[in-house]
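Report on the following structure.
As you look at this complex, bear in mind that one protein chain is not there, while each of the others sits in place.
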Amino acid sequence: MTRYFSKDHEWIEIDGDTGTVGITDYAQSQLGDITFVELPAPGQSVEQGDSVAVVDSVKAASDVYTPVSGIVTDVNGALEGEPELVNTDADADGWLFRLTLSDADQLAGLLDRAAYDAYVAGL
Amino acid sequence: MRYLPLTPSERAEMLSVIGADSVDALFSDVPAEARLSGPVAGLPPHASELAVERHMSALAGQNLSAGSVPFFLGAGAYRHHIPASVDHLIQRGEFLTAYTPYQPEIAQGTLQVLFEFQTQVARLFGTDIANASMYDGSTACWEAVAMAGRVTKRKRAVLSGGLHPHYVSTIRTMARFTGDAIDWRLPRQLGAPDDADVIAAIDGETGCVVVQYPDILGRIPDLAAIAEAAHAKGALLVAVVTEPVALGLLEAPGNLGADIVVGEGQSLGVGLNFGGPYLGLFGASEKFVRQMPGRLCGETVDAEGRRGFVLTLSTREQHIRREKATSNICTNSGLCALAFSIHMTLLGGEGLGKLARINHARAQQTATRLAKIPGVSILNDAFFNEFTVILPSDAREVVRTLADRKVLGGVSLGRLYPDATELNHGLVITATETTTDDDIEALAMALSDVLEGVPA
Partner (left out) sequence: MSAFNAAGWRPEMGDAGSASGAPTASGDRGLTLEEALIFELGGEGKCGVDFDEAPADPSPALARFLRKAPVPLPGLTEPETVRHYTRLSRQNYAIDLGPFPLGSCTMKHNPRLNEKVARLPGFADIHPLQPQQTVRGALEAMNQLAEWLITLTGMHSVAMSPKAGAHGELCGLLCIRAALEAKGDARQVVLVPESAHGTNPATAAFAGYRVENIPATADGRVDLEALKARLGPDVAGVMITNPNTCGLFERDMKAIGDAVHAAGAYVYCDGANFNAIVGKVRPGDLGVDAMHINLHKTFSTPHGGGGPGSGPVVLSEALSPYAPLPFTVRDADGVCHLVEEEGAEADGHAGAFGRMAAFHGQMGMFTRALTYILSHGADGLRQVAEDAVLNANYILRSLEDVLDAPFAASGPCMHEALFSDTGLAEGFSTLDVAKGLIDEGFHPMTVYFPLVVHGAMLVEPTETESKAGLDRFIRSLRSLAERAKAGDQSLKSAPHFAPRRRLDETQAARKPVLTWRPPQAGA
């Protein structure tokens, strides 16, 4: 399994042609307490760069853009009762949705962990 | 001037602190050609409180107030007796001159009132939750249609013929710009409401069905049957209550299957005010909360663990979501919500029930008396405090003639539906607890005389 990152602070973990998407720990620390997550619907077809989820904190609502195109297969139902999972474990239990990739070539345009960490350090 | 605390010497002192020669220097960014050299021409100068009071009293004196004559108007705005303490309490400066409670630590008065208000509206409507108010019933009704569209992802609304024509007009105006398809109809002049027409109009593209309860002619739809038909096709039922006192007697729309219930709260605490400010009520199922427009007040705790209240779920609103907000509403109707809440607290559920029974009894008495006039018939199979009479001639003219005789005898269907000539003999008559035996007799006598052509 390989993990990639976008400059918009999403991560995607690839396993075959399935990707699991979440936001990075840096992103959750910037957002503050997360109060609600609006997730896409399974079956929804998405294009790279589309806003497919929204993460609400008390005073802000931030769009989450999908790093790749594909079809959403499932979403993290635990977030409905516990949106704070995105704060406490953004990298794993706070995952947002999974999708089947339609174009694996898009991964080439994403960052690996070292490149993402360097990018964040420069912000 | 009595509202301006600065003295000339203070102004001079402040200018020197600022380092400006004159106040005009502070307007230096305004292009010279746009800067007026003196007060705007053609307008009078300042006036004393005495002079202004005189001027405004003269204007007020030219109006025939409802309390001074026999009065039988309703059709979306109702005259009830408001207990004296309501108006005193809402004029306390801490309520009257407070702002929207964005700094909750020093706004717990307003916030607790809103929490109580939301609970009162939800219980009255039979819905899980309610918001902190909207402008009025008509805009709340439009917002409900828009919300149903967001929830169902459909763009068609069916409006019953019994929905207030101003509400229909508001929805049709907004829908012109949002692209929603509005299936609306005129009321049919029948004793029973148009439930069957409405049910027949619901299809698989319908997002919501909007039904007024009681309706514009005072008839009472079968909300449970309409709810079932709507849900069968995946549509929501929006019930509209323009007279909340009716809910002291009639079953709550939320308990009959309505998904969203909106209404006009003016009857309790607010008064007629020639049409505004009024009070939009908005209740819905909890599962739709994130699609609701308007402010919401929620319970929480402070840093010392004490219960307190805050505005919440703000990410739905314009100041955060901007173009993706559930509504553009900012200011709502806070002081009117307070007045409603105080009146509702004084009444309680049992008191509201008694008030409703008295309203209904007054209307029954009025209908019975009017039915005795030759040529006059009562349309409704059933009614709460408002019913439609059919006259032998144009009702709008009759109303004007009655007004000349100092009787405010209802709202003609011609006033509400100027283009629907088939309705122009209809007259909506409303009675409340403020209607006296003398009022009823005066209306009956005046109406008889007018219909017989007896001169005033």
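Note that the chains are named A and B in the order they appear, and that numbering of residues resets to 1 at the start of each chain.
Note that in this section contacts are C-beta pairs under 8 Å (C-beta built on N, C-alpha and C of every residue); 3 or more make two chains touch, one makes a residue touch a chain.
Treat the numbers as computed from the prediction; the structure is a model and nothing was measured.
*Asks:* From the list B:T152, B:Q364 or B:S377, pick the residue that touches the absent chain.
*Replies:* Of the listed residues, the one touching the omitted chain is B:Q364.
*Asks:* Of the listed residues B:G93, B:P374 or B:P455, which contacts the missing chain in the full complex?
*Replies:* B:G93
*Asks:* Which of these, B:V310, B:I373, B:I429 or B:L443, touches the one chain of the complex that we don't see?
*Replies:* B:V310
*Asks:* Tell me where the left-out chain touches subunit A, residue by residue.
*Replies:* 8-10, 23, 27, 30-33, 35-36, 51, 55-60, 62-65, 83-84
Throughout what follows, only the chains that are shown with their structure count from here on.
*Asks:* Measure off the straight-line distance from the CA centroid of subunit A to the CA centroid of subunit B, and report it in whole Å.
*Replies:* 45
*Asks:* Using the touch rule from the top, collect the residues of subunit B that touch subunit A in their complex.
*Replies:* Where subunit B meets subunit A, its residues are 290, 314-315, 320-321, 324.
*Asks:* In their shared complex, at which residues does subunit A touch subunit B?
*Replies:* Result: residues 35-36, 38, 56-61 of subunit A touch subunit B.
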